[in-house]
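A single protein chain has been removed from this complex, and every other one stays in its place.
Right after this comes chain A.
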């Protein structure tokens, strides 16, 4: 009788689950996240006392392969960590507007001239006052470096100082995204005196003007930051100590939130809110970002399957961006063109040439290219939601008769495969770009000669490059929107990198332990942008 009892038990358990679950369907939550103030998902309570230890958890450490030199940092996760110690001349507000930071104000006498007036009370964490020489030196060092960010600054003609607290930048030609490009970590002001006399190596030592200084770092394990006692902003940072634990497993970060060992954690699963619904003191919020996923089709591999543009265009047509957003991202993403959805002046992805065509058009293009039975491997990293996005892509392309084999690997292995060789050997790969605060910035990455990192798998298109440059010169307004629309259409036809959907950033924090400030939107992949404002209610 025991097997019968066992079978009955199993059946009863299944039935109980089905009944218990009825009516608890987890639907995609669409629409904007509720704001506590315009532009903010959370605002730190200034009435709470400063001090205490803030325990955070993130999924990945900075990319140590390039060291900690902010100018050479090329991934958003590194920018996020370095932003605790380094600052830029300007920053961005919740509406993507450029705001003062180390420069308290600036003037633009002409479309090619920018005059920055520096704060006089800013010191590096070693106590030395920041001067115009540091700003000029940082510019010159960045422009002379192999930094991927160099191209984002436009054509800089000269950088000169006028006294100790004024710096003038002259461009060779107008470049509208210039200020937004200065708002990211690679454009941080470095301690040039110490770098020049070699008493500090920025690749190994973090010495900036930011709110925190590094006390301890164990690669892939943890960071400990202490408050910068010389920090210029009065009353900041609020927390004395930041402990950042690197916890690659999402389940570990969720458990840390539940048991209180973490006050805030970044999460990858778009359904985190539902999964943490039972944890009363945990609040889950989703930042809308301008970051977006994109599909890379390698045209430089020997005997590339994507050398014919018709094949790439067929793939672009067969992709259902709305389904990717609704299914893989739980309704929290939005279809995007090469200009990130959500930014003022960005193109409408529904107006792209590929969006007006259907599966039959995709099949016809494949037939014309002699690629009816196209099969390729899609290389992805295992961090969610990339595998979910890849599987929806696989289903989309199956409709056009394209077979996709998914190859999942850890982030380091994936990065080596995609960026490690030129020509690269992968077929196709999935990743995401930070979308920044100006719709023209990320389009720069569609020019491999300027971006550099994709030269191993992307063939330059002179016409597209010219359109990108032309859009950069146009001042904000209707003419620029038209120029950006031309970039979007050309990039859509080129289809070597196909924009997919915006990437939501999910953050969870314990309301009994922390009162943080969080923007509703973010453009540089930096969830910790306002961490200096966060008030610790109780240290774990």
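Here are some notes:
In this section, contacts are C-beta pairs under 8 Å (C-beta built on N, C-alpha and C of every residue); 3 or more make two chains touch, one makes a residue touch a chain; residues count from 1.
In this text, contacts and distances are computed from a predicted model.
Considering only "DnaJ-like protein", "Heme exporter protein C", "ABC transporter permease" or "Anti-sigma factor", the record for the omitted chain gives "ABC transporter permease", by its UniProt protein name. Per the touch definition above, the residue from A:250, A:481, A:494 or A:533 contacting the chain not shown is A:250. Taking the complete complex into account, A:271 is the one of A:61, A:271 or A:469 that touches the chain left out. One of A:43, A:233, A:307 or A:406 touches the chain omitted from the figure, and that residue is A:406. Seen across the whole complex, the unshown chain contacts chain A at 2-3, 10, 13-14, 17-18, 20-22, 24-28, 250-251, 269, 271, 274-275, 277-278, 323, 327-328, 330, 382, 387-388, 390-392, 394-395, 406-410, 413.
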